[in-house]
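With one protein chain withheld, the remaining protein chains of the complex are depicted in position.
By letter and in written order, the chains are A, B and C; residue numbering begins at 1 in each of them.
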Amino acid sequence: MEFEESGIGEECGVFGCVAAGEWPTQLEVAQILTLGLVALQHRGQESAGIVTSTGTNPPTFSTLKGMGLVNTAFKPEDLLKLRYGNLGIGHTRYSTTGISELHNCQPFVVDTLHGKIAVAHNGELVNASALRKKVMRHGVGLSTCSDSELITQLLALTPPMEELDNPDWVARIKNLMTETPTSYSLLVMYKDVIYAVRDPYGNRPLCIGRLVPISKLHSSGAGEADTEGWVVSSESCSFQSIGAKYYREVKPGEIVQISKNGVESLSVVPRPEGDLPAFCIFEYVYFARPDSMFEGQMVYTVRQRCGRQLAIEAPTDADVVSTVPESATPAALGYAQQSGLPYVEVLCKNRYVGRTFIQPNTRLRQLGVAKKFGALTDNLAGKRVVLIDDSIVRGNTISPIIKLLKEAGATEVHIRVASPPIRFPCYMGINIPTKEELIANKPEFKDIAGYIGATSVRYLSVEGLLSAVQGGIESHGKDERISSTTKTTRIGHCTACLTGKYPVELEW
Amino acid sequence: MEFEESGIGEECGVFGCVAAGEWPTQLEVAQILTLGLVALQHRGQESAGIVTSTGTNPPTFSTLKGMGLVNTAFKPEDLLKLRYGNLGIGHTRYSTTGISELHNCQPFVVDTLHGKIAVAHNGELVNASALRKKVMRHGVGLSTCSDSELITQLLALTPPMEELDNPDWVARIKNLMTETPTSYSLLVMYKDVIYAVRDPYGNRPLCIGRLVPISKLHSSGAGEADTEGWVVSSESCSFQSIGAKYYREVKPGEIVQISKNGVESLSVVPRPEGDLPAFCIFEYVYFARPDSMFEGQMVYTVRQRCGRQLAIEAPTDADVVSTVPESATPAALGYAQQSGLPYVEVLCKNRYVGRTFIQPNTRLRQLGVAKKFGALTDNLAGKRVVLIDDSIVRGNTISPIIKLLKEAGATEVHIRVASPPIRFPCYMGINIPTKEELIANKPEFKDIAGYIGATSVRYLSVEGLLSAVQGGIESHGKDERISSTTKTTRIGHCTACLTGKYPVELEW
Amino acid sequence: MEFEESGIGEECGVFGCVAAGEWPTQLEVAQILTLGLVALQHRGQESAGIVTSTGTNPPTFSTLKGMGLVNTAFKPEDLLKLRYGNLGIGHTRYSTTGISELHNCQPFVVDTLHGKIAVAHNGELVNASALRKKVMRHGVGLSTCSDSELITQLLALTPPMEELDNPDWVARIKNLMTETPTSYSLLVMYKDVIYAVRDPYGNRPLCIGRLVPISKLHSSGAGEADTEGWVVSSESCSFQSIGAKYYREVKPGEIVQISKNGVESLSVVPRPEGDLPAFCIFEYVYFARPDSMFEGQMVYTVRQRCGRQLAIEAPTDADVVSTVPESATPAALGYAQQSGLPYVEVLCKNRYVGRTFIQPNTRLRQLGVAKKFGALTDNLAGKRVVLIDDSIVRGNTISPIIKLLKEAGATEVHIRVASPPIRFPCYMGINIPTKEELIANKPEFKDIAGYIGATSVRYLSVEGLLSAVQGGIESHGKDERISSTTKTTRIGHCTACLTGKYPVELEW
Partner (left out) sequence: MEFEESGIGEECGVFGCVAAGEWPTQLEVAQILTLGLVALQHRGQESAGIVTSTGTNPPTFSTLKGMGLVNTAFKPEDLLKLRYGNLGIGHTRYSTTGISELHNCQPFVVDTLHGKIAVAHNGELVNASALRKKVMRHGVGLSTCSDSELITQLLALTPPMEELDNPDWVARIKNLMTETPTSYSLLVMYKDVIYAVRDPYGNRPLCIGRLVPISKLHSSGAGEADTEGWVVSSESCSFQSIGAKYYREVKPGEIVQISKNGVESLSVVPRPEGDLPAFCIFEYVYFARPDSMFEGQMVYTVRQRCGRQLAIEAPTDADVVSTVPESATPAALGYAQQSGLPYVEVLCKNRYVGRTFIQPNTRLRQLGVAKKFGALTDNLAGKRVVLIDDSIVRGNTISPIIKLLKEAGATEVHIRVASPPIRFPCYMGINIPTKEELIANKPEFKDIAGYIGATSVRYLSVEGLLSAVQGGIESHGKDERISSTTKTTRIGHCTACLTGKYPVELEW
């Protein structure tokens, strides 16, 4: 694949659904799961999987997995296999290993003494290596290198052994949470229940929605009695596409039980005294879909605020402001609003080219990423351009774009990056290049503008980013959409990749 | 497919390439063709095909065809079949018939008394039915319903029969052009030559580019001696992705010969006295990629002018201007600039959902097109919104979007359409619903705002559209990119779908 | 493909079916065609195609084509496209060109002035090259290199042009037959009729069956009134698998019209005075399925007679007789019966290995065809073996088998070939190696036993083969299954590949 310049990547989305009614449900759970995963597709395109349960006693679990995008991975005839599901969980996966195999596709299902459990997981256990050894020392062989299998085996072997008919999964989940502090947003399905779990640091997102009749979707009067089921998702952007209303976030450390009877908070496992929450700030900066909502605020709006802040921190004497489509657009509009400079488009993206498989010959390789973009010359000729990007990872993507703009007539190209330089690796579920590959750690960074061919380069400060993110949470203090817990909780975010300050000590 | 609401569709893109050197070329012709077709993918996603020629005497023709997107249709190992091509033509197809078969995939190759010819075609012969009868009356059976086969057989049978070794294809092409006035942009490959042909009305686009060393691509000093080959394409947006410089348009009625020796204009077949050219105005409005250039002006800029004109014709008392992403964005920015209203984004598009194959159950079907978009509520709450769309065909797409915006808090939604209402069918290569299906012909059109749920609806006038398109051509009078012919030619465009005035009389 | 040692190959099978009733038929015509083609699969495995007609006025033709075996080429959901067929023709193709493309897949359908015709063809026009020139000189381009397209265009252009509503296809077919003497068994479908045609020399087989209720299939009392439809096929072996009774052969030169009203002989185009019929003798020797019937006799029985004749001509002092499975088994049993030697099996065939795609390394390549067979050592140890093969083409297949038998303990291996040496190419539809590749034309042939490592090698004589084939026809003189025509016709067979005596003069 030629166009894998993108430097950082999310690791997966999770989605679950429980129908409110009795079995067999009238709700098309498998379809809802599929559409929910499609809405989370930006979080992982390598493989997708769904497991449904009849919710009966004993339940029947049905599994469907496939490589590639959701629409490639699942064939309509296969979805029929899942049609009697009353509840189910799904997963869309981003490969961090480079080895892409169906084998590693989630959710992971195992049969235990108490029956089957299915697990879907977003995040990365910081002490996975030690936990793997522990499990194997117990005599368990691990058939994949995924955290999901590790989690299922940890859940399965946790002592003490309860009564066969009445396993205490919540105690087991709590036990798991004491053994590994972060990072996981987890869905565990057992019989007719989904446990939705977020690690005590709340590093990965997870939120709950309520299915209501489509006709009452947007009306304010859809009351409790109208509830047709519940969904749980990595991002709220998925709710709209399946006809669900945003309900609330799962809190850091919380275990929520979702069943046909409703949503119940079973426990909140606390962080060590003094530790702040550590929701990944890059969800705001880059990963999440702009129409998703975290901590009571819309991602789009945060990005726009980052752009405004950037304009304050790094004003530019220029003619126009523009964006590297599409992810940097909210920040670019924010920059334009704050600076008073006109916003124009200067690049046209060919949405088909990304999937080109050709291994081009020398001649074509020189074209680089420019193949992906067409320059809108009329907006460029003779102009001094401020180009907003959301992040610069390796520096090899922005360089040909700058060249492209200049050749199309721009007299100056000022790069303004709506996030601080990435300097440190992530051990909590994000795929970042090694320290050595990051442009911010290279000698060339001293003259980054010269290196990438820009007239000037400026980054948003860490403080600026935090104020853009956290200022919004505070100002939304009275917003009903923020749970009271969030409001009273002290605010904190994981900025490890920017600052090297990891939320937990890394011992390995 | 659930989301086929789009009302109008292009019919195909054509692309050709000739390497400048001797056989075997050092230029990767098959790769250039593939990337060229990828850049034209928006013009047709049903199937793709390439034919290359060794350009030797006799030549070897190699063919590759497949269903779906270019990247699906061609496998890397298949492309190796074409590797010795010194020249070639390609085609990407949009199905208008609903019957999608490899059988109808272009280019069409036939063996004639003089050797093989390959034909790729964009457009639709207005008198195809009569021509088919003529060919069949001559005793020829036609194996497809495509115009391309019809054209090859017309070229093959045209009398008089020349010397075996020296067929006069140009005479035959001219003869074809006298038999059918429009609509065709045509590539005909024979041995080591590509004939690039545009019908006398110039209804479909066709332009030529020059391949230069990538290192000299953007320098102004790439002279004749640097030419590595020639390309010809439906749209100039494809040039950038393969490292070619824009050279010029093929003129209406022109036959251009492209060979390793260069580009030569062989003939210009005139229109009937008094007839104006009739380049399809919807290429500007909707079909073309915004970074393509027609008649010396960039499509993006024309769309922006349409937005400005719309703001003049249909001003609105509102708070913000926004777009139905992505095609209406230039017009929306134009409207914002002219009106002084701030431009904001209100819809987030899920680029994966369009390909969902699920046949949703009743509950999910009610969600309609809203599944495709997420509302950016922070930009909508309490706002009076001007929403720019590029066209309204059936009226069933915009309606759920308006509902979505209102439910997200918009107090008013004023629809402003950057083109006039479509009222008439197209017989020149565009797939438009039947007259009855067009919303502008329905009784509901009288109260279109009420019908689609908008606060108000206004369209751009035909005059406004023409002034936005033609004003630019005139103002570019001194632009070197416009051929002198274009400049002296009286200006004209096909607006048949808007006005019912077809460029030629339709007799069937 | 590693195991393509087989030297000769058939070129295609054709199959047609007409339901007796009105439209829409209760008969599952598409299914019958599919099963009929499966039964002819041994005649071609490269691609398969079916065209059905509703038989209405005007008719709707539906086409289905695919690469590979019938069961791979047609998907169940695709077959539904053909479900309203009241009649149809099908084709299974053997590639002689090495270039295998869907493009060349039959039946070939063209639209003519009089409507669509579909053509399926088994055989090879001896003067194809001249006919192609003729057609092209008329101004027709040919899009494939298949005889089928050539035949359709010849049928389409044949003057004189009749009334539009009443084309005289029979006159056109007769005209075609005067232009090309051989070789073709042809199905031409037009509206509600199939014309079944055999060339005047009867070089390729074609026979007719009658569909009766399954319950009456084997009873002798299934009368005319029970007829549910008609089928026409390259080989009668297909009749049993679709529930049809053998009706009769199409005679050399005959044009038979098959419609819902029954079977009607329209014409018999004669051979030149003095010429004998020339049915391909290799259909008996090798190609046909043993349960097929030609000229009133079962192929199996003819092969058995060849074995008996071979025992008379080439007796052997040995212990056991055996076969190269599976095609030589009838001859081996015949040889055993005649010679009185016991018949045993000595080779076990791995039916999966033939499709192995591995390109083995040097070490494995040395194993050669032995990979395909396991030696049954208990039947070989200390034995003098007569091994019957049906033909030896290149000599590279039998050699490793002999080595295998000897290593497994055989003390002597006498090869007896149940047909004469192949010395000449075929121009009538059979894929035979070039003259130079044929072992019988090589210097090594003088000591063929030494060359292939056998104790002795003997071939059946041409006279012996002819007597085995023709003796049966004569002795079946009173058999009701032989049409009176066949009985009175002087007997003759094409032995060109053995004798170099071609049925028609080859001028090119």
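The criterion applied here is as follows: a contact is a pair of C-beta atoms (placed from the backbone, for glycine too) under 8 Å apart; a residue touches a chain by one contact, two chains touch by 3 or more.
Since the model is a prediction, treat every value here as computed from it, not as a measurement.
Looking at the complete complex, one finds that the omitted chain is in touch with A, C. The missing chain, though absent from the display, is touched by one residue of C:35, C:140, C:392 or C:496; that residue is C:35. When you scan C:115, C:290, C:453 or C:471 for touch with the missing chain, the hit is C:290. Across A:80, A:142, A:312 or A:506, the residue that sits in touch with the chain not pictured is A:142. Between the chain not shown and the residues C:145, C:170, C:376 or C:491, the one that touches is C:376. Those residues of chain C that touch the chain absent from the view are 27-28, 31-32, 34-35, 38-39, 41-42, 69-71, 76, 79, 213-215, 217-218, 228, 237, 240-243, 289-291, 298, 300-301, 329-330, 333, 337, 342-345, 348, 350-353, 355-361, 363-364, 366-367, 370-372, 374-379, 403-404, 406-407. In the full complex, chain A contacts the hidden chain through residues 63, 102-103, 108-113, 117, 132-133, 136-143, 145, 149, 152-153, 155-159, 161.
The rule is simple: only the chains that are shown with their structure count from here on.
Chain B is reached from chain A by a rotation of 180°, derived from superposing Cα atoms (nearest 5).
Taking the mean of C-alpha positions as each chain's centre, the chain lying farthest from the centre of chain B is C. One inter-chain figure worth recording: chain B and chain C are separated by 49 Å, centre to centre, where each centre is the mean of the chain's CA atoms.
One inter-chain figure worth recording: chain A and chain B are separated by 37 Å, centre to centre, where each centre is the mean of the chain's CA atoms.
Annotation: 62 Å between the Cα-based centres of chain A and chain C. Within chain A, contacts with two or more other chains are made by no residue at all.
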